[in-house]
Structure formats: C-alpha cells, structure tokens
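One structure follows; several queries about it will come next.
Left out: one protein chain. Kept in place: all the others.
By letter and in written order, the chains are A and B; residue numbering begins at 1 in each of them.
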Amino acid sequence: MKPAAFTYHAPTTVDETVALLAQYAPEDGRILAGGQSLVPTMAFRLAKPPHLIDINNVEGLDAISTAGDVIAIGARVRHAAFHEQVCACPTGALLTKVVAKIAHLPIRLRGTFCGSVAHADPASEWCAVAATMDATMVAKSSGGERLIPAADYFEGVMSTALAEDELLAEVRIPKLPMDAKVGFQEFSRRAGDFAIAMAVVCYREVDGRIADARVGLGGAEDRPRRITEAEAALNGQAAGPAAFDAAADAASRAVDPMEDAQNTADYRRDLVRAMVRRALDDAAKG
Amino acid sequence: MADKVEISLNINGRDYSATVEPRKTLADVIRDDCHQTGTHLGCEHGVCGACTVLIDGEPVRSCLMFGIQAQGKKIRTVEGLADGDRLHPLQQAFTDNHALQCGYCTPGFLMLATGVLEANPDIGDEELNDALASNLCRCTGYQNIIKAVREARDKMKSA
Partner (left out) sequence: MATQRNDMLGHLGDSVNRLEDPPLISGRARFVGDVNFPDQLHMRVVRSPIAHGLIKGIDIAAAKALPGVVAVWTSDDIADIPPIDFREGSNPQLALFRQYALARERVRYVGDPVAAVFAEDAYIAEDAAELVELDLEPLPVLVNADDPPQDFKDGQTTEAAVVEQGYGDIEKSFAEAYKIVEVDVKVGRHSGVPLECRGSVGRYDAARDVLEMHGAAKVPHRNRETLCRMLNRPASGVHLYEGHTGGGFGIRGELYPEDVLVCVAAMRLDRPVKWIEDRQEHLTAANQSRQQRHKIRAAVAEDGEVVAIDDELWLDQGGYIRTHGTRVANMTTGTLPGPYRIPNYRSVCHFCLTNKTPAATYRSPGRFESTFVRERLMDAIAEEMGMSRLAVRRRNLIALEEMPWGRDLDVLGDSVEHDPGDYEGLLDKTLEAYGYDAIEKELAERRANGELVGAGVSMFFEKSGLGPTDGSKIYVDVTGHVEVVTGGASIGQGFETAMAQIAAETLGTDYRRIKVVHGRTDRIEYGVGAHASRATVLTGTAVYETALQVRAKALDMAADLLQTPADRLTITDGVVHPEGNPSGPSVTLGEVAEALAPASKARGKRDPFLMGEAFFHIDHQTYPYGLHIAVVKVDPDTGGVDIERYIIGYDIGRAINPAMVDGQLVGGLAQGIGGTLFEEFAYDADGQPLAVTFADYLMPTLQELPKPEILLTEDFPSIRTPLGIKGAGEAGITGASAAIASAIDAAIGVPGAVTQTPVTPQRLKKILDARG
C-alpha cells in the first residue's frame, strides 16, 4: 500500500495554486489539503495523481471569518477548529455539535472542512451541513472566482459542480437567526465511522409554532440534500412528538436511499426516520 | 519513479536529512530513512492509529502525510518520550497497569495520549475516552489503556 509516484508542488499563494491547477488538473493533478481522504485513496492506488499541489503552505486560506451574516471557512481550516464554538450563534453551535462526530481526533486535527466538501463523500457531515444550511461554495481558478449555491453544488457520490481546475477556496454558511434551534444525529457502526445515515435539522418557534424548518440528510442518498417534505410537515405545527414523528415519517418516505452489500434501502429509510426524529429532539432540547 | 528530493526532518530535537521520493509517507521516512522504528504501521490508510506521532504537538497519523510535508516541523515519536532512563509518566503507567500485550499499538497510543494530555491536562474521562477511541488495540480490550492514561493524567497534573 505505497502510493504511486507524483511530482510535489508546494505553492505559497492562491494565484500560484490556481496557476498550477490550470497546468496540471488536465492530467489529474490534485489539491492536497489535509490528505485524510486523498492519501488513503492513493495508498490503495485507487487514485494515482501524477501531480499533487499541497496547499498547506498557502497564505490566507486558514481563516474563519464570522463578520456579517455568514461564517466563511477558508480552504485550510481544519475540522478541529470547530471544537470550540467559532461564533456565538446557533450555526456556530451546530458546527461544534457536528464536529464531535467526524472521524477521530487525529483526523480532525489534520483534515479540512473544505477538503471534505470538495471530496463530497455522501456520508460527510460537513456536506450535510452545507446542503442543509444552503451554504455557498467559493471556487477559484486562474479564470477568476465563482460562487456555487449548495443546491447546485452536490452532483452525486464524490461528484460536485467544481471544475477540475477550481480550488474550493472558501465555504460560506449563512448564520441562522439567534432564536433558531439546531440538532444533529447520525448512526454508524462504530465510534468515528462513516455514518449510514445522518440528519441535520433546525427550526424557530414563532407564536408556539415551528417556522423556517430545515431538515437535511446525509449518508442516505448519493448526495446530501434538504428534504422539503419533512420541512413542510414541521412548519406551522407545534414543536413536539406529533410534528417530529410526522417529519421523520415524511423524510423516510421522501428519500431514495443508496443500497450496498450491508445496507438495504429499507434499512436506510428506517435509519432516516430515527435520525430525523432524534435530531429534532436534540434541537428541541436546546 | 519520480525524482528524489533532499529533505530535512527534526525528530525528537535531532535533525535528520534524507533523500526520498515525494511519495514516501512520513511514517516510512521516519522508519526507513531516520531509523526510528518505534513508530509502527498497522493499516497505512489512517484507521488504526499505530503510526501516530506528534507534529508541532498535535497527534497525527504519519501514514497520511508525506515526509516532504513535515519539513520545518517538530516531530515527536515514542523514542523521545523518556528522559534518559526516566520513563515518561505515560510509559510508567502503561507498564504498571498492564496496558499493553503485544505492544504493537503502544507507541501510537502513547503519542496520542501525550498529545491529548499536553493540550488538555484537565481532560475529563468521557472526552478522554473519545480521544482514545481514535486508535485500535487488538490485545487488551482497552480497559487497562484507559486506566493507565487516567492514572498518568492524574499524576502529571499533581506533579
């Protein structure tokens, strides 16, 4: 399990990075950020990029900005940056809730938020958050910068709207209103494993009724997405078991689950119901 | 084969230079080129944690980094834990509590625990369990590892 040979590039500026990408992406040159997904793939020789462009020395990519109405996360921000709440707002609380479920500590210390979003594993927690919160992906290339909304970004299993010569330079997550409640739940076989299904939820209560509900799923389908049927089952209802059950059932009916050797579609559907239900409980707990 | 490049690594305070292909993992460079074989490989795909070393104080999996990426960083491995003949409190706690059997995972656990305790000397039991669940041990069933790390934590705090 030794990776195939590659030429190593270590740019120090974004301009240099996108110039290298423009040059080498056509022959499968890749960005190396945390390496926690790419390097295992290379060890199995499932990926044999002839060029690696290491962005660990690029200046200006390691910032989290919380000014204004978004949390903007730079390309080299590690998962572990969210162990402490980065913003005293529900979105910040959600990110801290979620990060605890991402793999294990050494992976979180090295792997990056944007790397996960660029890799787009269907079971990625950050992808589920990005989809549920309607994040905006900032793609940079030698041709300039482009903003991609989450709804257009995720295209399938490890497939996104990023062009091969684009660097995912930043992800911007809109801040939820201060009265939003957030919840997250996932189910995996062991601590730290990729989840078989997960749910990200949030809602507000206006006059005792749920408003602005968001229900997003990860791990169940080939890409993360919001489940509008489940959100509709929540909006206008009183927060509580009846509405939560209805939303969980709606989500379970609405999904088109992936199947694999271990997991049938029915099993994933059952997990979706359970995770949505528990995530809503988690949110209600505050 | 790509051209080899000359790199320099600082391991346990000592500088090593090596001429390696960029594709050579940090774990392999530490073991083959710097001859520090205490760092072990258990899976080479980032799951088992046997190759855990500290990079600038943080526990990372050395099979998921390339040697060339570790230049200019402070690398610490199990060989650097003891102070001469005096064992590190974690090493002492591991032997006192039978926290190892075959010992293959032990360097990874020691470095993981060192990184965790140095960053958070007051870490609670639950959070400690969460951190220690990062690595796999196939012999002990973990109970004595937990016991040893808690004991070392308490001793290091009172020291």
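By definition in this document, a contact is a pair of C-beta atoms (placed from the backbone, for glycine too) under 8 Å apart; a residue touches a chain by one contact, two chains touch by 3 or more.
Quantities reported herein were computed from a predicted structural model and do not represent experimental measurements.
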| item | value |
| --- | --- |
| In the full complex, displayed partners of the excluded chain | A, B |
| Option from B:9, B:48 or B:68 whose C-beta touches the chain left out | B:48 |
| For chain A, the residues touching the chain missing from this view | 1-2, 4-5, 44-45, 187, 189-194, 261-264, 267, 270-271, 273-274, 277 |
| For chain B, the residues touching the chain missing from this view | 1, 21, 23-24, 28, 31, 36-45, 47-48, 50, 77-79, 81-82, 87, 91, 94-98, 100-107, 110, 129-130, 132-146 |
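Note that only the chains that are shown with their structure count from here on.
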| item | value |
| --- | --- |
| Complex contacts: residues of chain A adjacent to chain B | 1-8, 35-36, 39-40, 43-44, 52, 54, 56, 100, 104-107, 109-110, 191-192 |
| Partner chain A, residues of chain B touching it in the complex | 1-2, 5, 21-23, 25, 28, 44-46, 49, 52, 58-61, 63-66, 68-69, 112, 116, 130-131, 133-135 |
